[in-house]
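Take this structure, written in structure tokens, and hold onto it; I'll ask about it next.
Note that one protein chain is taken out, while the other chains of the complex remain in position.
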Amino acid sequence: PYSTQLSCQEISRYSRHMLIPQIGMKGQIAMKQSSVLIIGLGGLGCPAALYLAAAGIGTITFVDYDEVEITNFNRQILHAEDNINVSKVESACDMLQANSNTLQNLFDKNKYDVVLDGSDNVATRYLLNDMCVLNQVPLVSGSALQMEGQLTVYNFEDGPCYRCLFPIPPPPDTVTNCGDGGVLGAVTGVIGALQALETIKILTKADNVMSGRLLIFDASSTTFLNVKLRKKQETCDVCGLKPKITQLIDYEQFCGSKAHDKVIDINILTEVENI
Amino acid sequence: PYSTQLSCQEISRYSRHMLIPQIGMKGQIAMKQSSVLIIGLGGLGCPAALYLAAAGIGTITFVDYDEVEITNFNRQILHAEDNINVSKVESACDMLQANSNTLQNLFDKNKYDVVLDGSDNVATRYLLNDMCVLNQVPLVSGSALQMEGQLTVYNFEDGPCYRCLFPIPPPPDTVTNCGDGGVLGAVTGVIGALQALETIKILTKADNVMSGRLLIFDASSTTFLNVKLRKKQETCDVCGLKPKITQLIDYEQFCGSKAHDKVIDINILTEVENI
Amino acid sequence: MAKLPITLQFNGGAELLFDNKKLHNVELISEHREWTIGKLLIWIKENLLKERPELFLQDESVRPGILVLVNDVDWELMDTVNYKIQPSDRIVFISTLHGG
Partner (left out) sequence: MAKLPITLQFNGGAELLFDNKKLHNVELISEHREWTIGKLLIWIKENLLKERPELFLQDESVRPGILVLVNDVDWELMDTVNYKIQPSDRIVFISTLHGG
């Protein structure tokens, strides 16, 4: 083989990536040695998982507490039709032909290089942010609703975390979820693929990661706004100079709302599998 | 049922789309009654097909002359690993659990509402453009190479066609294909999902279709440029006031290059299946 | 009484409070004083916001979960409510999304 770290078969399989100057053999080996945690196998997690698995990330861990429902099929492209009522983690692993391996305290036992947030509620987003800050892991955050999507990377180098931008959670009655508002599958496809892209850029040490920037996608006009965000805030409760939050808190209480869409059981991470 | 045109099961399945004001029940019915032709089941066609199938398009027809190879798996997310050497059309139909139905002279027998170009060579792109102009069908065009992607819609209302922009094909030695240059799967994922989006916007008669505009995606900086293009050109050889091209020509000769990546056999469209 | 033409944009669902209109071209009348974003927020409340102002404003600023952008830059980098509005500024109010 050309490389002691990639087999001949892997070299064929990833050749179209390794031809790209910004990736190359070095980037491919970095991806193979990486470990990524994907939270939520919904509209965002499905395409992100597909592209990360296809890119040859060494270990991908899924967390989702939900089961497959018929209303998911407009966008959650990893789940097969016969998998209604099966757990989303199992369903995704089926599709990606992955092994399974149940874990409990993910961050205690594992070092993730990147966490990808495909969750669908405010409480989980604060939980993941704090978990990533406390464990010094970058968080690739995507979200979508109706015909709009947003993308950014938190807690990367001197960029802000979610709490730097949003120290106080939004009033619960201003939050619309996909169950209430709907979401176009193609929009989650764009944002999920962009989350996979940012993850690959972080893992291959590429420049211009979407940290300190926010991408705002308006599908109704097919326009993207790329805006500059504040840096890490010294006054931030979790990543600032004098953090008040030094361990995980009760996020449902903090947000005044349930992690209603059931992407994650905030107390016990039950459904977890690795590929 | 709430609608004579959608079953209860369809209403559940597409509920997250029908909740979106721009789609609604009217848009969902329009999609069900539509017929879309997808050319090329590569990096762009795979995600586009997934999102269009998930959106409930009534009939999707696939054309691809190629077989699945191991070098496809970095981006062609519809093809299962055991399908190496199987035709891409069969492989995609497997995955989407579709029926098959072989056809010959596609446009003679069918009226397509939209054609989606996921091909990978210049000759096929001119062929599809002329076919769409001659049959008055909008063409949703995507392309990708390495860390860049482009998207536009040709032949829609007073917008330009491919020949309006590019009356003369590029010199063959200036054209790089994905086999030579590589392409990042996540980039084809973003562009393919955007092609599905534009298709859905056309079918649901939404505003702001990407006609007369070009989206330029640079994945290395995660930036999008949205530029304004010329209108339909009166001097265009195929869509102009005095068209010289009134039937399909020899596109390999015209471009001085083979449709090398084998997305389509220019002379005989052999591998075709409907879902 | 010079006129100060600016563009206001609402995204991420914030447009629902403004007749579902995302883009608003408005002209502020600048008498003697300068216009700050703080003053603009009051103007929006009095002139554009039809109902339930608490879904947009809170304590003389925007409510938590809304990000304000001045010409594509986070207002936190522009002195927030104290930023002095310039002619042709584009000020975007974006409600963050949480769905997936």
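For reference, chains read A, B and C in written order, and residue numbers begin at 1 within each chain.
We adopt the following convention: a residue touches a chain if its C-beta (ideal position, glycine included) is under 8 Å from a C-beta of that chain, and two chains touch if they have at least 3 such contacts.
Keep in mind the model is a prediction, meaning the values are calculated, not measured.
Though it is not drawn, the left-out chain touches B in the full complex. Listed residues B:N83, B:S119, B:N155 or B:T204: the one in touch with the omitted chain is B:S119. Only one of the listed residues, B:I11, B:I70, B:V175 or B:L248, touches the absent chain: B:V175. For the chain left out of this panel, the touching residue among B:V114, B:L145, B:V209 or B:C239 is B:L145. Although one chain is not displayed, chain B still touches it through residues 40, 42-45, 117-122, 125, 142-146, 148-150, 165-171, 173-178, 181, 183, 188, 214, 216, 218, 225-230, 261, 263.
In this text, only the chains that are shown with their structure count from here on.
Taken as a contact graph, with one node per protein chain and an edge wherever two chains touch, the assembly forms an open path, each chain linked only to its neighbours along a line.
Put simply, the chain closest to the centre of the protein, by Cα centroids, is A. Centre-to-centre, using mean CA coordinates, chain A is 28 Å away from chain B.
Separation between the centroids of chain B and chain C, computed from CA atoms only, is 39 Å. Rounded to whole angstrom, the centroid-to-centroid distance between chain A and chain C, based on C-alpha atoms, equals 30 Å. Residues of chain A in contact with at least two other chains: 146, 178, 181, 183, 226.
Contact of a single residue of chain C with at least two other chains is seen at no position.
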